[in-house]
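Of the protein chains in this complex, one is absent; all others appear in place.
The first chain written gets the first letter, and so on, giving A and B; residue counts start at 1 in each chain.
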Amino acid sequence: MSKILIRGARILGGEPQDVLIDGETIEAVGTGLSAEGAEVVEAAGKVLLPGLVDLHTHLREPGREDSETVLTGTRAAASGGYTAVFAMANTFPVADTAGVVEQVYRLGREHGYCDVQPIGAVTVGLEGKKLAELGAMHDSAAGVTVFSDDGKCVDDAVIMRRALEYVKAFGGVVAQHAQEPRLTEGAQMNEGIVSAELGLGGWPAVAEESIIARDVLLAEHVGSRVHICHLSTAGSVEIVRWAKSRGIDVTAEVTPHHLLLTDELVRTYNPVYKVNPPLRTEADVHALRQALADGTIDIVATDHAPHPHEDKDCEWAAAAMGMVGLETALSVVQETMVETGLLDWAQVADRMSVAPARIGQAAGHGRPVSAGEPANLTLVDTAYRGSVDPAGFASRSRNTPYEGRELPGRVTHTWLRGKATLVDGKLT
Amino acid sequence: MQRHLISAADLSRDDAVLILDTAEEMARVADRPIKKLPTLRGRTIVNLFFEDSTRTRISFEAAEKRLSADVINFTAKGSSVSKGESLKDTAQTLEAMGVDAVVIRHGASGAPYRLATSGWIDAAVVNAGDGTHQHPTQALLDAFTMRRRLVGRDTGLGQDLSGKRVTIVGDVLHSRVARSNVDLLHTLGAEVTLVAPPTLVPVGVESWPCEVSYDLDAVLPKSDAVMMLRVQRERMNAAFFPTEREYSRRYGLDGDRMARMPEHAIVMHPGPMVRGMEITAEVADSDRCTVVEQVANGVSIRMAVLYLLLGGNEPAVSHARTTEEK
């Protein structure tokens, strides 16, 4: 593999420097590096970040290849600046055995756009009744370390306790989709002023918060670590903050859409805004941004959830929940966190690369941009402004809530172990 | 008035009064030997009912036929057409047949709004009840009934319901009738109080333009109209209230309670009534109960709405009378 010189990039938003890649590794970082024998990428004014890591992606393969495949999903990831994604287990069949996780892992490696780290189901068939073979999935070629029934909550306290305990044997972590099922029967949107007017079934904040409270206490009791998926309420933030202050080993994620959108949008009855957990209120959005800034929330994870057109081109109640997010995540974070002064680019690198790689134990990802490190890198044109056009998505699905919205920033280049997956905004 | 009628909240005070006044004229047609007007001749209206509701469908059908529209009834019972694709496909299929308006009843809140705004069809959309969201023609016929009884048939013309105190009792949480009535009655200047057990009042009700009370007996003496909502027995199973007996003791309207209402006050019910639950037979059959009138008024209101939406080259935009030269 030949050499690449990235010239004049602002590493983590700092002063312009050159980065020389040789093969799969960063060879040197400095000013005035020789371009001899290297392909030059002019990066003046652009921000260079470690390749982004998404701890929460739905790639849909196997089973729902009409909405996404490992190939289209990883191309979307590369397009959004990601070099590693964690693929959720709610496929058909469910990723609850070594066989399924190995298949997904291998597909990611073969396509070569983005590392795919499968997440294993906590319980067989996501049914919440019987533990899946967590150890076997960990011992498989996929080396699963993160387990989640995402889409469903592990609501049985005993099963949750056992899972938290069991994965300690091999350093795994359980990622909880916090949703008390009885409190959310028939739920269609956030329960509050807007749901009362629209006559849509309410998804109360307490259904999320009560499970988080229970799970951090369980984690404390059994001495395990727990990860909370897609926090969406101000109350959840308070509970996680309290848990961390007690020394409980909890980490938490927030999605880009919960940092930007509110339930007021549901007034359009357009199912593109239908997502689980639901869009909340302005006050929640504010609390989530603050929590991401102060570190209470550790990471941004996309919850990229592709759905075919017909699952959204219908009345609200019949529509599927979820939004695609890989290709807009960094722009939304720039809009909501950077341009508001809540995070600088070094902190963005932490929330979107370093910390998720650490939580998910993604080796070689989320590393410093320095000599000797794997060349997993993302180059961002932060001055760019443009409106979102789903027709240009690499994802097979188009269910974005941002269509036509102007967002800042654009990923122009992505390198996965020195190999360019995205060049000048075009997939290789 | 807009091209569609989706929510009672979309109506201005003048729009609403225009509809009520127009309905008053439509009501006179019922007294004629020939109960028919040529107004919508050549217009095709489809009644697209995804939920069973014989009463509402028949009321719309009568209104449409009295205005000489061509009527197509489409009743999509069962689950095979309850999916999203089917709403879009069904609507597009019907429009391909040359439909000018779609009157839709659907179990999903927002389905008529989707139909009107998604670009699926061009026809005007009239909401005949969607999920637990809205039922605007019901609110209009209720307001019409109240104006006739509390203001007067002739003296009411051009008038709203300023200062009238309306109490709505029962399962507000699951009621599109309650939502529509709160919106419309507020627009028309009435003071609305909702009375229900706290379990049957939605979280977020504090943003509604009305009062909420848990004490029916305290509110009754201060009511000009008391509207009883249907309470389905199956709500008991979801722990909204303990027993039928306890519900009717606390929130049902019986003769003793009716006696505490002012002389002139009326009892309303959107039907169908669950006798013995929210209302006793004594009250339901009394001459203060307007249930039967409401049904008759429903036809007049729906005629008025259809005329104002479809009677011209564009919907009636304001109360102002169009003028022309001679």
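Just so it is clear, a contact is a pair of C-beta atoms (placed from the backbone, for glycine too) under 8 Å apart; a residue touches a chain by one contact, two chains touch by 3 or more.
As a convention for this text, contacts and distances are computed from a predicted model.
Trainee: Please identify the absent chain by the protein name in its UniProt record; candidates are "ABC transporter permease", "Bifunctional protein PyrR", "Carbon monoxide dehydrogenase" or "Asp-tRNA(Asn)/Glu-tRNA(Gln) amidotransferase GatCAB subunit A".
Mentor: UniProt lists the chain left out of the view as "Bifunctional protein PyrR".
Trainee: Going by the stated contact criterion, tell me the shown chains that border the hidden chain.
Mentor: B
Trainee: May I ask which residue of B:E25, B:D52 or B:D215 touches the chain that does not appear here?
Mentor: Spelled out, the listed residue whose C-beta touches the missing chain is B:E25.
Trainee: Thinking of the whole complex, not just what is shown, which of B:A9, B:L37, B:V212 or B:A296 touches the missing chain?
Mentor: B:L37
Trainee: Since one chain isn't shown, list which residues of subunit B touch it in the complete complex.
Mentor: So the residues of subunit B touching the missing chain come out as 18, 21-22, 25-26, 28, 32-34, 36-39, 307-317, 319, 321-326.
Here is the rule we use: only the chains that are shown with their structure count from here on.
Trainee: So the centre of each chain is just the mean of its C-alpha atoms; given that, what is the distance between subunit A and subunit B in Å?
Mentor: 46
Trainee: Give every residue of subunit B touching subunit A within the complex, in rising order.
Mentor: 82-85, 87-88, 106-111, 113-114, 117-118, 130-134, 176, 179, 202-208
Trainee: Show which residues of subunit A lie in contact with subunit B when the two form their complex.
Mentor: Per the stated touch rule, the residues are 188, 191-200, 202, 204, 268-270, 310-311, 313-319.
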